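The complex appears here without one of its protein chains, the remainder shown in place.
Each chain carries a letter (A, B and C) given by its place in the written order, and its residues are counted from 1.
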Amino acid sequence: MSLTTPASKLFTGELPLLSSDSYGPVSSGEDVAIRLKTFLLPEEAPAPQPGQFYLVSPFGEGSGVTFPAVVVHFDAPSRHLKLAAYSSGLEQEDPPTDALFFSEPEGFEPDPWLAGPLGHGIVLPPEPMPIGLLACGPQGVVLDGFARSLSEDVDLTACWVRDAGSDEATPPPGHPFTPFHSTTLDEALEELEWAEWIAVAGPKAFLKEVQQRLSGTDQVLRAYFGSDFGGCGVGACLLCPVKTQNGYARQCADGPVFDLRELVFE
Amino acid sequence: MSLTTPASKLFTGELPLLSSDSYGPVSSGEDVAIRLKTFLLPEEAPAPQPGQFYLVSPFGEGSGVTFPAVVVHFDAPSRHLKLAAYSSGLEQEDPPTDALFFSEPEGFEPDPWLAGPLGHGIVLPPEPMPIGLLACGPQGVVLDGFARSLSEDVDLTACWVRDAGSDEATPPPGHPFTPFHSTTLDEALEELEWAEWIAVAGPKAFLKEVQQRLSGTDQVLRAYFGSDFGGCGVGACLLCPVKTQNGYARQCADGPVFDLRELVFE
Amino acid sequence: MSQDVLQQTSVDLAVEVGPLKLKNPVMTASGTAGYGTEYAGLYDPGLLGAIAMKGLTRHPREGNRPARWAPTPGGLLNSVGLQNIGVEAFVVEKAAICAELAEKGCQPIINLACATQEDFIESVEILEEGCPAAAAYEVNVSCPNVKKGGCAIGADQNALASVVRELRSRTTKPLIVKLLPLVTDIVAMAKVVQNEGADGITLVNTIPAMGIDAKTRRPKLGSVTGGLSGPAIKPLALRLVYLTYQATKMPIIGLGGIQTGEDAIEYMLAGASAVAIGCGQFSNPRAPLMVLEEMAAYCEEQGVGSIRELTGGLILE
Partner (left out) sequence: MSQDVLQQTSVDLAVEVGPLKLKNPVMTASGTAGYGTEYAGLYDPGLLGAIAMKGLTRHPREGNRPARWAPTPGGLLNSVGLQNIGVEAFVVEKAAICAELAEKGCQPIINLACATQEDFIESVEILEEGCPAAAAYEVNVSCPNVKKGGCAIGADQNALASVVRELRSRTTKPLIVKLLPLVTDIVAMAKVVQNEGADGITLVNTIPAMGIDAKTRRPKLGSVTGGLSGPAIKPLALRLVYLTYQATKMPIIGLGGIQTGEDAIEYMLAGASAVAIGCGQFSNPRAPLMVLEEMAAYCEEQGVGSIRELTGGLILE
């Protein structure tokens, strides 16, 4: 570790927002939509990979409201960076400015600020192998975003699991590939038995459940763990702990993608 | 004093803003304009007099940003209430939300909230007599507002005194009556020698100066004292003291208009 | 409107601060609602559970020189310096207000902020005689805005014990002590007053603080230092209420930065039996009523039949 980390390793700045798109809801029972935003990334910033994460604030630098958004696509020649995040609480009259959110109250002019890329993103295994995606609830957006970045010849099954709080789950519409399953966790795990590598995203209780059910398999399990996120975003403050078998790791610098088998749920 | 104070004595609520007008600057060397705003006052609110004050917040009830604005006109049949206040710091990039201001940054949608009328306003003497108005700096807006409410046959001279920080003072343009003088304090006091009743508004140092210079006359001197204003606006918190010969009085409930001769400047 | 909401609610809003019974848990904080009538033009203060009067001293006080306030991030800095009319004028001019409030079922609480034990004793004697309608005394040993007095007593366990003991022997009315928040061990101070027979505790007063204007290089307050109130201090106050309740189970009036029903509920969960609204009234003069309505709505939503159940209801696993 040395002070000579290249200045381009991290990037932070107010970025022009080129376009914004949204679809959803992605799961019933909640007022959640997926937002896709395209920014113009300056020359000095490093080229991010799909599945990596940026810390995003819709309120500009210094607002204190940030959360990680997944890279869906980066077009190197034009330097267009497309990120995905979800919006919840859109219907609230008084959006919670002290909470992490990415909604757009009426008349709101976003002032996007990005920092990143963060530590580890979702990275496909080096060898081609059968890939599974297992998403639940709004946080599944990261897998949807990731899936949109994959070429169609990747050997992949994606399952969108019903939100615990509702009877039915809606998969993201207009998904660019099939097969895509909206199902229960039991069905999903059956569906994914053939996969050797699975990326999982969902609330803590969901991750825990998946970890337990798959404890007997030797599938590689990559989990997006992104709750209680806050603080510095660069690994300096230890406000974003995630418990692992080796003690607390940092979501921002050591994650937000971890080996699901190493996570400890208390 | 009893709990049975009629509920209509004070009024507070979010009021529809009907129209907004402004002119200025009123004094050079500062970026100050006068704002005239017309609100629709509900039936249950008491009819205010010109020269009385309302507590105004451009940010809605509960914002904590309030200041007194003078009643310029109240049209009883239509219940149109016109208030005047000044705007300073309009050019600041980052308007001071923790300060009292009434400016409108670009794109700002005011959410007007009024409470009042406050304790004592500027009230003409019961008998007709020669009236003088002596204004200095942005706070002189209260006299300008008051003057606009007077009928033209009031026997009146108004003097707008140069701001200490600049060489020249600009009187409010398009003033509805004459004579109106832009001058130095010496000249103004000479001009106002004939007046038996004088209303004065300006910064503390100015009020103090006027008090000293006129200590030998027997003119009635009514002073608008409205600095360090904050707190409850109803006389409950004692955060708005003004020193008088009888101890501290409350700007909001005992003022904001006082007998200038009774004020003590430390 | 508020009156309707409160009459229609199925929630039992009555609470007890030790022997002091309140028809609902919301009061105004001393020093922010004058002598009880100042907001009467806006709503009927008789609707509240209690009104704490402006802090009184044995003799009238002029208060501190301006500026007496400055805004801070999330808070308000003030230094009124206990400007008040003194207990003697109070019994002449304001005892009738206390009686009128009491008749409406709103408990008038007398906040006493004397500088010495003798002053405390004499003041209570005058009030016992001259203001029979007073429902309780709030013994304020924590005003940060006077050169000597209150704070000195509030920081000294012996002096504090002695004041409470003397007052206890002179009144049967509820004695509630408003403790100094800037102490390392709040529980020790609470136990001192509990042992001397105090009926309850008020937490918190404003917390000693100051503001500086970088441009003029001068203090923002005329008295240089002052006290901080408002949402900025709520996290500090909640902890003091929580620790004191856990250790003593004494009845507590919780306050500091309450602006919404949820804020108030947080204080009750931490251990408060009642709550007070201070500077929250400055941005919304009807805040006490709004908070009360929101508390009732919270109870309805959460199926809480009696609001008393919330006291100390924080879930620790």
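What we mean here is this: a contact is a pair of C-beta atoms (placed from the backbone, for glycine too) under 8 Å apart; a residue touches a chain by one contact, two chains touch by 3 or more.
A quick note: this is a predicted structure, and the numbers were derived from the prediction, not measured.
Of the chains on view, those touched by the hidden chain across the whole complex are A, C.
Remark: the omitted chain is touched by one listed residue; of C:121, C:155, C:187 or C:247 this is C:155.
Of the candidate positions C:85, C:102 or C:183, contact with the unshown chain belongs to C:183. Only one residue from C:63, C:174 or C:231 touches the chain missing from this view: C:231.
Mapped onto subunit C, the footprint of the missing chain covers residues 72-75, 77, 151, 155, 180, 182-185, 207-212, 214-219, 224-225, 228, 230-236, 238-239, 242-243, 257, 262, 265-266, 269-270, 298, 313-317. Mapped onto subunit A, the interface with the missing chain covers residues 1-10, 12, 61-64, 66, 98-99, 115, 228, 230-243, 247-248, 253, 266.
Just so it is clear, only the chains that are shown with their structure count from here on.
In terms of which chains touch, the assembly is arranged in some other way, matching none of the line, ring, star or all-to-all patterns.
Distances between chain centres, each the mean of the C-alpha atoms, put A farthest from subunit B.
In whole angstrom, the spacing between the mean C-alpha positions of subunit A and subunit C is 47. Once the centre of each chain is set as its mean CA position, subunit A and subunit B turn out to be 55 Å apart. In subunit C, no position touches at least two other chains.
Under the contact definition stated at the top, not a single residue of subunit B touches 2 or more other chains.
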